[in-house]
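Below is a structure I'd like to ask you about.
A single protein chain has been omitted; all remaining protein chains appear in their positions.
Labels run A and B following the written order; every chain starts at residue 1.
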Amino acid sequence: MAGEAVVPLTEDVDGQMFHIDPMHQFKIHPLFGEGDVHWYTVSNVTLWLAITVLVIAAILVFGTRRRAMIPSRSQSVAELIYGFIHNMVEEVTGHDGVKYFPYVLTLFLFVLFANVLGLIPTSFTTTSHFAVTVTLALMVFLGVTLLGLYRKGLGFLSMFWVSSAPLAIRPILAIIEVISYFVRPVSHSIRLGGNMMAGHAVMKVIAGFATMLVVSPVVVGSIALIYGLETLVAVVQAYVFTILTCVYLRDAVGDNHH
Amino acid sequence: MEGELAQMGKFIGAGLATIGLGGAGIGVGNIAGNFLSGALRNPSAAPGQMANLFVGIAFAEALGIFSFLIALLLMFAV
Partner (left out) sequence: MATEATDAAGQAAEASGMPQLDFALWPHQIFWLLVTLVVIYLLLTRIALPRISSVLADRKGAITNDIAAAEELKQKALRAEKAYNDALAQARVEAAKIVAEARAEIQKDLDAATAKADVEIAAKSTQSEARIAEIRDGALEAVTEVAKDTAKEIVAALGGKADARSVTAAVNARLKG
């Protein structure tokens, strides 16, 4: 069944005017030589993860090397990111959450730069793969759950028992709360991965139409617009991923009055 | 014959699944519009609510992304 069902569009439209294969950009292949991709293989995923690390190091380590009282440009960027995430963590999770700031900043920087670097044409977007986003979301989910159980013990479970509601509907609410709690990592990961994949696939689809002479001016213009939109989406999704992490973290470390 | 039928159903299903994105669009527009009208009434309170705005947009958008995902699954994975 799968055999004929997944005939790639490129082959499907053979003999027509354009070739669109929006999924091609997400392919993982070894950087050196041919063959299977094992868990240790150095592939294009590895390459772009390494580039992400290098960019982060360039801004946060190389940019701040002078420790200037009056910051240079790259140092102000580093300080801006630092202050932004620090404020977010402090504002959302409260004073107790500040000690988890390095973890949140790690997540934010990785997601932000992976998203933004993925916008470079012909690059590989690591955050468009559910393997990556699901791992990130599960790390947040497990971390928050274990931290909550560790800090509050069974009191953490009182989060599911809505004491402000009438007693009769509390069990039903508890079930809903539990389900919504376990859906968190799903939506957390699918949101990021889906946004990234969707945006890049849409760009590829539209770019495929650019080979048609009649519509190509319109296509090129709309590509420019969508590129701007995708840049915005890349940054906003990083922000959203981080702030949701903070919101979940608040359940574990803050006093949960909600 | 059966394969063609299945493929047709797949494409139709994928197309139908994208309707869900319209709901996400309505939701995001609703949130942003209400935020804007609130912000115009009380501009001084607006900056403090930016986080809530983005969280709300993210929640509304995630559900749309789910339906997009269903469409992709139908197209490429089923």
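Just so it is clear, contacts are C-beta pairs under 8 Å (C-beta built on N, C-alpha and C of every residue); 3 or more make two chains touch, one makes a residue touch a chain.
What you see is a predicted model; the values in this text were computed from it and never measured.
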Which residue, A:148, A:193 or A:208, contacts the hidden chain when the whole complex is considered? A:193
Among A:106, A:180 or A:211, residue touching the chain not depicted: A:106
Determine and list the subunit B residues touching the chain excluded from the picture. 72-73, 76-78
Touching the hidden chain in the full complex, which residues of subunit A are there? Just list them. 1-3, 5-8, 10, 21, 23-24, 26-28, 37-41, 43, 45-46, 49-50, 52-53, 56-57, 60-61, 64, 67-69, 71, 75, 78-79, 82-83, 102-103, 105-107, 109-110, 126, 128-132, 135-136, 193, 197
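In this text, only the chains that are shown with their structure count from here on.
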Whole-angstrom distance, CA centroid of subunit A to CA centroid of subunit B, is 17
What residues of subunit B sit close enough to touch subunit A in their complex? 3, 6-7, 10, 51, 54-55, 57-59, 61-62, 65-66, 68-69, 72, 76-78
For the subunit A and subunit B complex, residues of the former touching the latter: 1, 4-6, 23, 88, 91-92, 187, 190-191, 194-195, 197-198, 201, 236-237, 239-240, 243-244, 247
